[in-house]
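A single protein chain has been omitted from the complex, and every remaining protein chain is retained in its original position.
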Amino acid sequence: MSSNATKTKPAPSGLAPKVSESPWAQARRRFFAGRQGPWGLRILGFIVLFVIVGPFLAPYDRFSVPAPSEFVFLGRPPSFEHIFGETAQLQLDVFMLTVNGGRGSLLIGFVSAIGGITIGTFIGIISGYFGGKLDGFLMRIVDVFLAIPSLFVIIVGARIISELGGTGLMTVIIVFVAFGWMGTARLVRGQVLALREMEFIEAARALGVSPVRIALRHVLPNAVGPVVVSFPFAVGGAIIGEAFISYLGFGVSPLSPTWGNMLSNSQQFFLQGNWWWVGFPGLFIVLTALSVNMIGDALRESLEPEGRRA
Amino acid sequence: MSKSSTPLLTVRDLAISFRTHRGTLRVVDGVSFDLAEGECLAIVGESGSGKTVSAMALISLLSRKQAIIEGSVKFKGRELVGLSEEALRPIRGGGIGVIFQEPLSALNPVTTIGEQIAEVIVAHRKLSWKEAHKLAIGYLEQVEISQPDQRAKQFPHQLSGGMRQRAMIAMALSGEPSMIIADEPTTALDVTIQAQVLDLLRRTTTERGAALLLITHDLGVVAETADRIAVMYAGQIVETGKAAQVLREPASPYTRDLVTSVPSFAARGKKLSTITGMVPSPDAFPAGCRFAPRCRYAISACTSAVPPLEELKDGRLVRCIRTKEVLDGTAAGKRTAAATRKGSTR
Partner (left out) sequence: MIKYALKRIALGVTIMLGSTVLIYALLLAAPGGPEQKYALNPKYTAAQKEGYLKSLGLDQPVPVQYCRWLGACRRDAEGLDALVGPTGFPSFLPSSISGVYTGLIHGELGYSYFNGESVADLIATAALPTLILAGLSIVIWLTLAVIVGVYTGVKSGGRLDNSVTTVTYVLSTFPTFLLGFMLMFLFAIVLDLTPVDGMVNGRESPAFGSDLYWQYFSSSPITALLDLAAHLVLPVMTLVIVSFSGDSRYVRASVIDSLSMEHVRTARAKGLTRARVLVRHALRTALVPFATNIGLALPFLFGGALITESIFSWPGIGRLTLQATNNLDYPVLMSILLIGSVMVVIGNLVADLLYAILDPRVRL
C-alpha cells in the first residue's frame, strides 16, 4: 500500500528543534539552565579559590605576632594591613587564619563526605543486591546506629577520639565517616531494592548477563542519582558538624585552624566587641553551607524534576 | 427526548495553544462541532490527536498558566471561553459533568466515595450534608453498585476498577447535569467490564435526557454507543456526521484508513491493513493537510493549504479535497468485496 504523496517538510512552528539527549545530558542542561545550581557553584568556587590562593595574597605568616608596642588586647579591627582584622590576645591575622581554617574545614567536609558516601554506597549495594541474612544483619546495625540521636553520637565519638590523643583533622574525619555512612547505605539499599525488580534488570538476567556486570553496569548508574544529590549536603553537614564540635571543644585542636575552632576561640571576645574574629569564619561557613545547599537542591531538581506532567 | 432547534453545546473554531519552555505551541486548531440535547457525540482519534485537550478546554480545566484557549464554546447559549473560575463553577458539575479515564488517580484517595458524591450535591443543589449523603447512596444504586450504603463509606482503593468507574459515573450524574463529558471512560478497564460500564453510561444519560460527549480511540465503543461521530487528527476535526454513515461510508481518507484498519472477521486471511507513518507531533505539523504525508489519495494541492471543513450533501462535514475519490473508492471496494464473496462460494 504505497502512498503517492510527496514528502512534506515540517511547517516552521517557531520552536527550537528537539535534539535527543541522554538522561545525564538532560540533567546537566537542566542544572545549568536554572539559577540555583550555577550560582551555588560560583560561590563555592570562589570559596575554594580563596582558600587555595589566599596565602599567596597576604604577606603575613599566620603565626606572626605584632610588636609589643602595637598591643591591643581585643585585637585591631579590619584595616588595610589586616583585611579581616586581628584576633584578640595574640593578635594573629584573621585573614590568614580564615584561609588556613578554610583549608581545614573544606578538607574535612569533602573527605568525610566522600568517605561516608563511598562506604555507604558499597554497603548499600551489597545489602540491597544480595539480600537475605546479610542484608538483615547490616540493616540492623544501621538501625542501631541511627536510633541514637546523631548529635549525641558525634559528640561522644569526638570526645572519645580526643581522649585517645588525636585531635587532628584526620580523627575528626574518621569520626564523621564512622557515623555518617548509614544514611547513604539505607538510601542506596532502597534504590537497589526497587531497581532489582525492574524489568530491564529481569531482561538482562534473562539474556544471561553476569551478576557483576548487572550490578555495575545497570544497577549502579541508576541507583546513583540520590547519592549524587546527597553528596553536597553531606559536605555541608560535615563542615557545620566540625564547626559545632570544635565550638564545644571536642574537635580539632587550635594548632591546625578550622573555621570551627576559630569560632570556639573567638566567641568569648565576641560579646566584648571583637566581631570580626567570629564574623569572617562565620560568614564563610554560612556561604559554604548556602552554596552547597544550592548545588544539592539544583542537582535534585535536575535529576528528578518536580511535578513534570508530560 | 425533546428536540429544540438550538444545540446544547456549540463549539466554533476552538484553538488551544500551550506555553512550553521552547515557545508557544498550537495543539488544537479550528475545532467546531455541535452537540444536541440528549444525543451522544463521540470524538474519535488516536492518542495525541488533541481530543482530550479539547474536551478539557470546554470547561477550562486546563492549567490557566500554560494553556491559551481561543474560539467560542457556547453552552445553552452562554459563552464559556474567557469566563472566570468563579463564573464557571456552577456550570462545572451542575451543567456539564465529567468522567475521567483513570478513576484511581481521578478520585481523592483519602476521602470516602460517599463524601465525594455528596459534595457535588451540596455544591450544586443546596441540600444539607445529611440529605446529600442519602442521595449519594441512591446514585450508587443507580449505577448498579451492590451494597451501596457500605460502599459509600469505603475509599477508592477498596473498590475494583469497574466499581470505581461506576462511582465516577454516579459522581457525574449527581449534579444532574445536562451533558456529560466522558474521557476514555473504559480504556482503563478490563475488556469484559468495558461493555457493561459503557452500556450503563449510555442508559443513565438517555434516561435523563442528558447529552454525552464521548472521547475515545476505540471504534468498537463508538459503533455501539454514539449517535454522531467527530473524527480528529493532529489537532483538527477531519470529519463529522452520523455514526453509522461515517463508519460505513467514510468521506475522509483518514477515517477510511482508520475504519479499514480495524481487524474484522470478514477480512480473515487477508493481510492486516495499517496506516503507514506516524501521527505528527504539534511542533512539526506539516503545512497543508496534516494527513497528506500518509494519505494515498494525496495530490500536490493537498500540501499547499489546509483544507477547510466543508459540508457535504447529506449534512456531513469533511476536511478533504479528495472526498469524492474516497467515497468512490469505498463504493468500488464494496463492489469488489461483493464480487469476491459471490466468487468464493465455490
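For clarity, chains are labelled A and B in written order, and residue numbers in each chain start from 1.
The rule is short, and it goes like this: contacts are C-beta pairs under 8 Å (C-beta built on N, C-alpha and C of every residue); 3 or more make two chains touch, one makes a residue touch a chain.
Quick caveat: nothing in here was measured; it's all calculated off a predicted structure.
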>> In the whole complex, not just what's shown, which of B:Arg26, B:His124 or B:Arg151 touches the removed chain?
In response: B:His124
> Hey, which of A:Leu193, A:Val209 or A:Leu290 is the one touching the hidden chain?
Replying inline: A:Leu290
> Among the options A:Tyr129, A:Trp181, A:Tyr247 or A:Trp276, which residue touches the chain absent from this view?
Replying inline: A:Tyr247
> If you put the missing chain back, which residues of chain A would it touch?
Replying inline: 140, 143-145, 147-149, 151-153, 155-157, 159-160, 163-164, 236, 240, 243-244, 247-250, 263, 267, 270-271, 275, 278, 282, 285-286, 289-290, 292-293, 306-307, 309
>> Applying the definition given at the start, please give the residues of chain B touching the unseen chain.
In response: 59, 61, 65, 85-86, 88-94, 98, 100, 102, 105-111, 119-120, 123-124, 155, 157, 171, 175
